[in-house]
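Excluded from the complex is one protein chain; the other protein chains are retained at their positions.
Chain lettering (A and B) follows the sequence in which the chains are written, and residue indices restart at 1 in each chain.
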Amino acid sequence: MEILEFKYKKVDVQEIIEVVEKYTKPSGLLCNFFIFKDQLFCEIKREDLKKFVEILNKKPELSFEYLKCITAVDYIDYLEMVYLFYSFKNQWSINVKVKLDALNPQVDSIYEIYRAADWYEREMAEMFGINIIGHPNLKPLLLSGDEGFYPLRKSFEIKWEEREYLPPKKFE
Amino acid sequence: MLYEENEILIDDLPKDYMEVNFGPHHPSTHGVFRFIARVDGEKIVNIEPIIGYLHRGIEKIAENRTYIQFKPLVDRLDYTGALNNELCYCLTVEKLMDLEVPERAQAIRVICAELNRIAAHLIFFGSIGLETGAFTPLLFGFLDRENILRLLEMLAGGRLTFNYITIGGVRQDMPKGFYKKFNDFRKEFPTKLKRYEELISGNEIFINRLKNIGILKKEDLFNWGASGPTLRGSGVKFDIRKVEPYSGYEKYDFEIPVGKNGDVYDRYMVRMEEMRQSLRIVEQAVDSLPQGEFQAKIPKVLKPPEGEIYLRNEGTKGEIGFYLVSKGEKNPYRLKIRTPSFSHLNMLNFALSGTYIADAIVILGSFDTVMGSCDR
Partner (left out) sequence: MGFLEGKFKKPNIITVCYDKLMNAARSRSLWYLTFGVACCAIEFMAAAASHYDFERYGMFFRASPRQVDMIIISGTITRKYAPVVKRIYEQMAEPKYVVAMGSCAISGGPFYDSYSVVQGVDKVIPVDVYVQGCPPRPEALYMGLLKLKDVINRETIVVK
């Protein structure tokens, strides 16, 4: 195998915005960019996620081929999924944000484009109760599946008190 | 005629697979990891990893602790490289607060993080030996790790979970006798490392067990989100210490070891070489340790301003990152921890499919996963 080498490169955030907009504008995707502490955030609509991510991954000029992680934040009024992408070639980072409805959160799976999304999506599904559309295997990942609550939602609170130990219902 | 009617080709038969269960209590699955392997004879068809046996809900606890109260729990993520986790967490909070860390503190942070990296790789050296059936590397690895722990104990006062790096610097200054103790260590460690390498790196049985096994390509590793020595073993010269330097890593001169074939042996050699490079960094940092403060002035109650931030570090196993959302309160609004072990175990089904069952544990061991960091 040949060796790929990466060295320190100064990144211009404005340049990322320019190149991303070059591809998103013709396909009619609405992106709302903002920069916080040298980090590029991009807010898009829930329906456009798969299309947008495909552009990020497939276009050779962008080539965001690495998914750092997926996370979600509960803002009580709405949920927000955050996708963190990285491009080895250009050493660019982009954080894509998607707003979800708090009562019926659902979002398209990006498992087909990024394999790394598999467990992250499963984790978000069980921690926040987000319905990931198109994910092949949405079984509980970290919990035993009979908790009856979504732990990372703000409506669930943990308390400093003694609890009874209840064995999980399902144990193979 | 009857014969032809009943003739069945073996390929047409529905395949009869056997399911083999590993774990969660299994001596060689690195903690409480479990997977069910579907095997066709000796070959693995696919596996189903089951994690979560060590899920402690750290991310939820973070929302109920202040920034400083939460810091000790960061140690318990990847407990073999606790100081690397702490460094990443403190850098994340500092970046959100725009805190300047004194140069002396930065150098001490680099020293302890790199010493911890050597200690973590020595555990890997021991465990990869166990996985291939050799018990001696474990004894040698832990013997030398003890010397490093004594240095870290002098510096940080702990053996495994330190709580040493604080937001704004380090908890205490470097003690006076450290330089002398470190000099003893740096004289003997390279020769010991050479002896260990002579013991197993050139061993024919070891090479046969490790070479051309678990070969992973670059493109697949990018897609599966692999990082750290796993990525470097496949010929990607990528190190966050070089690409996105933090805590003054740009000042030190060190090489990034890479593998050529992307097999288990390359991943092993990358880690062995990384120990040497880490020692080089520590030597440079100790020799050019600047004078001055070891702790910046921070307010008693930390209230980082509103905002969100993702910062990543080169941990001992790969990329460790913290995604922190602050609302300007005493405790974090949301803290997501990205750990390398989670991504690597996600990849395990892909890495093990089509290999022999005897190699499964070796390939799993070559990722050097820690379940505390995977399950959080």
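Quick note on the criterion: contacts are C-beta pairs under 8 Å (C-beta built on N, C-alpha and C of every residue); 3 or more make two chains touch, one makes a residue touch a chain.
Predicted model only: the values in this text are computed from it and were never measured.
Colleague: Would you mind spotting which of B:Phe142, B:Phe178 or B:Phe350 touches the chain that isn't drawn?
Modeller: Touches the omitted chain: B:Phe142.
Colleague: In the full complex, which of B:Lys60, B:Arg117, B:Arg209 or B:Arg267 touches the chain missing from this view?
Modeller: The missing chain is touched by B:Lys60.
Colleague: State which residues belonging to chain A touch the missing partner chain.
Modeller: 143-144, 147, 149, 151, 156, 158-163, 165-168, 171
Colleague: What residues on chain B make contact with the chain left out of this view?
Modeller: That gives, for chain B, the contact residues 24-25, 27, 31-32, 52-58, 60-61, 64, 72-73, 75-76, 79-80, 123, 126, 138-143, 145-146, 149, 159-161, 371-372.
The rule is simple: only the chains that are shown with their structure count from here on.
Colleague: Report the inter-centroid distance (CA atoms only) between chain A and chain B in whole Å.
Modeller: That gives a centre separation of 23 Å.
Colleague: Using the touch definition from the top, list the residues of chain A that touch chain B in their complex.
Modeller: 1-9, 36-37, 39, 65-69, 71, 73-74, 82, 84, 88, 91, 93, 95, 114-116, 118-119, 140-144, 151-152, 156, 158
Colleague: Using the touch definition from the top, list the residues of chain B that touch chain A in their complex.
Modeller: For chain B paired with chain A, touching residues are 51-52, 55, 57, 59-61, 64, 95-96, 217-219, 222-225, 234-238, 242-245, 250, 258, 260-262, 307-310, 312, 319, 321, 323, 325, 333-334, 336, 338, 342-343, 345-347, 350, 375-376.
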